[in-house]
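Comments concern the structure below.
All protein chains of the complex are present and in place, except for one that has been dropped.
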């Protein structure tokens, strides 16, 4: 990842803590990939019809991760209210997606890994937002 | 657009008013395209350095439109709280992006068109959310 | 859609035929939406395990539509070779996705609609590329 170098060479300084920002961007990318792969792995399972809700929220969470990772990567003329609302949406998506994945974690290892990616991303969102990290 | 046909042939019924849903999906797609094109048109202007904030929020708004349009196109196992929060984020983005574009509307016709796309999308979001439409 | 107005108000002129460009952008957006909805509709079907290949290529085609629609919406400093290669990829994706959807068109109306969206987008790609339109 080149995130740290990209942030440090940008002509604008981040409006928030740089470490929390870089960590949140990296968590977005990792969670987007895990959710995309988990949706596809669920689709390949024999009992795919029991995994519809997991596939659905995986796809939504992946898209929200992608949009948030891009927005956080931009430091020019930021709208702080919009960014905060975006990260709050991602936190909600990660919590919900993680809970759904955990339901299937004992059965499907990919759901266990994806739940971990969601949890890590949720924590990064909390840190970025200045919320208590559990 | 095939939105109406796709929604009517989906095995699941929409959790909300079908017309409002289809209209919101179409508005998302149209606004994403307008914002992507407006960011690029601003970049080509001689006074691009005065349009940085417009380019930035155009890009964010385009990404949020894309994610929302995809989420609304999915009717399987919806999480209504997540969808509502997503559309509220889009409403915020469209209002802010539209206000920024209107600042330059007298100078740049593409900003005027983009402001109209944002306004239409904001209205579609309000209708989807059951908020008063102005 | 605001595509025609956005293109006509852009400070740069399109490097290709304007009608073919606008039509291809509109077809990308419509096909992205149809493919996203068709993947989700297939997921909701009782016989979802027979629709895995359809869901998979629907998702890939939707992503390629999105990327191509964005690229075509940008007129600043175009790289014509890259754009041509992008549209050729989309043509391939639409042909393949359309063929897969047609396999299920008699059984699932959403696959029939999606096949039509893919066919329209493939035709728009051919016109953009200057290939014979069937």
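First chain written, first letter: the chains are A, B and C, and each begins at residue 1.
As a convention for this text, contacts are C-beta pairs under 8 Å (C-beta built on N, C-alpha and C of every residue); 3 or more make two chains touch, one makes a residue touch a chain.
Bear in mind that the values here come from a model prediction, so they are computed numbers and not experimental data.
Undergrad: For the chain not shown, which residue from A:6, A:99 or A:133 touches it across the whole complex?
TA: A:6
Undergrad: With respect to the chain omitted from the figure, which of C:7, C:36 or C:71 is a touching residue?
TA: Selected residue, touching the omitted chain: C:71.
Undergrad: Contacts of subunit C with the missing chain: which residues?
TA: Subunit C touches the chain not shown through residues 52-53, 55-57, 59-60, 63-64, 66-67, 70-71, 74, 76-79, 81-82, 85-86, 88-89, 92-93, 96.
Undergrad: What is the set of subunit A residues that contact the non-displayed chain in the whole complex?
TA: These residues touch the chain not displayed: 1-3, 5-7, 9-12, 25, 29-30, 32-34, 36-38, 40-41, 43-45, 62, 66, 69-70, 73-76, 108-110, 112-114, 116-117.
Undergrad: Kindly note down the residues of subunit B that lie in touch with the hidden chain.
TA: 40, 43-44, 46, 48-49, 52, 55-56
Keep in mind that, in the parts below, only the chains that are shown with their structure count from here on.
Undergrad: With centres defined by CA atoms only, which chain is the most remote from subunit C?
TA: A
Undergrad: By C-alpha centroid distance to the whole-protein centroid, which chain wins?
TA: B
Undergrad: When you check subunit C against every other chain, which residues touch at least two of them?
TA: In subunit C, the residues touching two or more other chains are 40, 43-44.
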